[in-house]
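Of the protein chains in this complex, one is absent; all others appear in place.
Per-chain residue numbering starts at 1, and chain names A, B and C are given in the order in which the chains are listed.
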Amino acid sequence: MIAVQTEPFDPAALLARFSAGRTDCGAVVSFTGLARAATDGAEVSTLELDAYPGFTEAAIATMETEARERFAVKDLLIVHRHGPIGPGEAIVFVAGAAEHRRDAFEAVDYLMDRLKTQAPFWKKETGPDGDRWIEPRAPDYADAARWSPP
Amino acid sequence: MIAVQTEPFDPAALLARFSAGRTDCGAVVSFTGLARAATDGAEVSTLELDAYPGFTEAAIATMETEARERFAVKDLLIVHRHGPIGPGEAIVFVAGAAEHRRDAFEAVDYLMDRLKTQAPFWKKETGPDGDRWIEPRAPDYADAARWSPP
Amino acid sequence: MALKVLLMGRLRDVAGWRERRLEPVPATLSALRDVLAREDAALGEALLGMGVQAAVNKALTRGDPALAAGDEIAFLPPMSGG
Partner (left out) sequence: MALKVLLMGRLRDVAGWRERRLEPVPATLSALRDVLAREDAALGEALLGMGVQAAVNKALTRGDPALAAGDEIAFLPPMSGG
């Protein structure tokens, strides 16, 4: 399941709902991406993400489908926020449930690499030193290149 | 922080507490290990873990220290249950917080590999077909061997 | 019917707009880029910048597709979620 929304969300509540009643899965892995109060020493008061409605959801749905084909997961959840986000708030939550832990770890790791480099969002940090647009870092591209092409 | 306990715990509540107020970390990864209702097709009614009080906590504390030395994490949490555990209940919860996601992923992945092959617990599954002791599987040893010696 | 043109991310700051209707409809994507560049050289340069992609009707495009009235064209700088 995927959700792209401007409303804040609670990663713990998402994990509780995602894990509830799973007696067929030994492993649940979750990733929570939080907005930081500073990047490379520069204070950040707000992070603002733009999405491209329709296009963004479709791209993330494709990533989820490809992750399900690639890894033996029973279930996946991706929740991604856009709009203005304050420091300490959750930007993204990805969870994977699998019978064995390696599939759960790899599916979540893979989805985060894809999201970081290919999810249609554009991020601007606003702080006392002005605005700056954030694009993927070199390690993000290197991480994404670890996975073979689909 | 580590806890070894017989009391059930709520992974979502642990994640909420672990993530609260983090404005210095972009990434929180969690792993929840759940008791399955069946292993290799054989029904499991109860999983029972024995610990060796004192020895078990010390071994897990060493693993946590080594993970902190190995990865750039801001914080780690390991909660491990022992005693009888019913299907769908959480056995272990590991969380890692880091500035960048790779460190958080690797620290939690590493700790799970260590816990699966080296944490002083002994596991017995009880089901309609009798009892069986569970020891690490070949993939568990292979996973643990991915990490260089300390 | 006009063309709908969308700018995302830093292209919005460069151009000072996010969305506009354009008439007459340029024949191709490269012709559209030329029209925009003639009006605003800085935007024209930004549209050719590293990693900027285009989507026609919400599908990423390569090459130089023909455009038609009613199409929605979006210019997308490097994407980054998470």
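Just so we're on the same page, contacts are C-beta pairs under 8 Å (C-beta built on N, C-alpha and C of every residue); 3 or more make two chains touch, one makes a residue touch a chain.
Worth saying up front: this structure is predicted, and the values here are computed from it rather than measured.
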Requested in this report: Tell me the shown chains the invisible chain touches, ordered by label.
Outcome: B
Query raised in the report: What residues on chain B make contact with the chain left out of this view?
Result: 33, 49-50, 52, 54-55, 58, 60, 80, 91-92, 112, 115-124, 131, 133-136, 140
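The definition used in the following text is that only the chains that are shown with their structure count from here on.
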Query raised in the report: How far is the middle of chain A from the middle of chain C, if each middle is the mean of its Cα atoms, in Å?
Result: 27
Report summary line: For the pair chain B and chain C, the C-alpha centroid-to-centroid distance in angstrom is 49
Query raised in the report: At what distance in angstrom does the C-alpha mean of chain B lie from that of chain A?
Result: 23
Requested in this report: Can you tell me which residues of chain B touch two or more of the remaining chains?
Outcome: 101
Requested in this report: Could you tell me which residues belong to chain C and also touch two or more other chains?
Outcome: 82
